[in-house]
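Here the complex is missing a single protein chain, while all its other protein chains stay put.
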């Protein structure tokens, strides 16, 4: 069930250039069921910024009733969020949307997780859930540059981890697709989150396979009421059929929506 | 000279119901010349609240480069101000306007200081300046109720202090005028700050005497550029001559402006 | 005694608070948060004869104390709204105000005739003011004669009272209000969004794919209030006011300005519980103001002035 609650900041850390890791605690955490879901955060007190900000859940600790997000402080809302300190409260609406289906890969099988930049975070909880049930995971993570990279170690502890940086300052120089081209494994499922061109490339590359893509779109309500975040569904003539990224997604099986 | 500076909060204390005492430190303090001047404060970071808030200077410590204000947390701006803590900065524009003429009363003479509610604060620095040069001061301070009263002791240390409360919960029951009617002294100067009906009563009561009144008006710029805070001047036909409360005032000799 | 009840043409409102059209879908999402029967009414998303996909994304952008939207009247079309949405809404004890949109007069007439037959639709809201569709819409709301005519035609076919939703993007909203009143409107709802835009300096292009969009939220409240205040003094049909309402105090400002009830739009996105919160706070606010019933507050700002003016004269 979606809840609206003031959650307490357990920790807030800068972990890379402009990248913050924020852990919150509260009852709402017990509603989090699936990796890949997100929350909608109020980052200021008054009317400025007015709208909530959608941020993915990057890990969940059900016992402690805590969850973690990783976000880039870019515009005014995320900058305000990054200025908040331990013990302060954050107004959270969530958990929202439908996440990655962990059941798409079975014990002993291999899953490929492909993340780009600020699309990397939700893959972390996914990877934890997959490895927990005995799925072998391979991570391919792309960043702009070494300074913007985060969680390499955390992902490495869970499985094979390849890094690509656009400027070549770390790992493979280039895009995640440059790494993927060299992978020879047989993947039971492919999961991806990141910029749309990347998702497109992943979809094209793994045609006919079990691919799950997490989309991003500007949001109003975050719960399915305002029609802000709509994308075209692949099926149906006339282009009138659609999906809402916030409530039908953000994760869709490849081929379900037009990228 | 008017300056714009980020001043540091030295202390912030609640001293009565909804009433706060705030002390700031910075270079700008050395520009403060006259009791009765005010500052224009930015109370939030973004555009909300948009406008600065005018608050009187209630005492100045030139040596420590500190000054104090006393204000009522009422609307959004003052509420935000009251939430600020020691070591934080406040954006101050000031000192602004023309204050009370200390020279209107000479050593050995008696001055009457009449304040109502949130008009009381600027009289405190005035009283200090007057007593410093040997003027005898009598204070008549009016409040809504005992819980909203502040600084009785501080004023008492400087001179005779009468309190009136509207609800009779402390001192004389009624308005400051009820107290004044019983004063038999000969006043070299009368200074007053408070609600307009009070100022009017003071002006009427002390006709032909040296009376100085501090006015309040909604402000835009606070420096004389926007014509928001204008009041009619007493002189001049056709009612076209005016004074700006922010830059010609806030203190005017009685009779100079239409109340 | 219910100090908040208001009777308007077709509408017996438990209280004067309702979600604004387009900001509440067809209620399903918000029913997760609270019982929709607690609302005064629900203004459902604009319905057109045929399903509409609407505009390309991005469809929203943030502005200072406001937001721009260019949804483009996306909706599942009359048939589905009747069969799926309105039927689903019947489980709640709440009157529905159906927002009717179209690109020509016949569209309005057709949708109005059909949707007004639904048992829980107690009133129509003629949306002649959507700034985000090119093929008409807005023109209906800016030309008095056109507004009157479409109102008249819809009145002829509607089974329920007709409210007309006005656009603020006009030189004289009073003129339009008078025109729709003379066309037979039972009430006015106002305001729809102000036309605005934002430009992204990184791309050099407008943020919204549709270039321009409708501005809503606290930023527009002073404009909306002024318009309600003006219109209320020139017409005798009731007004449902909206534009930036986020608190009980905001709602009361509109009622003082002359609204008989109010709608809450954008604020639902910020706080999904905003409508029930305002409903809960209103009785306390009434007490503070010293009014025994909400109806005493309608138009108080100018009626008081008028009383003063009469007194002086």
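Miscellaneous remarks
Labels A, B and C are assigned to the chains in the order they are written; within every chain, residues are numbered from 1.
Simple rule for what comes next: contacts are C-beta pairs under 8 Å (C-beta built on N, C-alpha and C of every residue); 3 or more make two chains touch, one makes a residue touch a chain.
For clarity, every value in this text was computed on a predicted model and none was experimentally measured.
Within the entire complex, contacts from the absent chain reach the displayed chains A, B, C.
Of B:18, B:145, B:172 or B:247, it is B:247 that touches the chain left out of the display. Considering B:109, B:160 or B:217, the position touching the chain not shown turns out to be B:217 (whole complex).
The hidden chain makes contact, of the residues B:15, B:106, B:157 or B:226, with B:226. Residues 63-66, 68, 142, 169-172, 194-199, 201, 204-206, 211-212, 215, 217-223, 225-226, 229, 244, 249, 252-253, 256-257, 285, 289, 300-301, 304-305 of chain C touch the missing chain (whole complex, contact as defined above). Touch with the hidden chain on the side of chain B covers residues 1-2, 4, 42, 46-52, 93, 217-232, 239-240, 242, 247. Across the interface with the omitted chain, chain A contributes residues 46-48.
Please note the rule applied: only the chains that are shown with their structure count from here on.
Each chain gets one centre point, the mean of its Cα atoms, and the points for chain A and chain B are 56 Å apart.
If each chain is reduced to the centroid of its CA atoms, chain A and chain C end up 36 Å from each other. Counting partners per residue, chain B has 46-48 as the residues that reach two or more other chains. Among the residues of chain C, those in touch with two or more other chains are 64-65.
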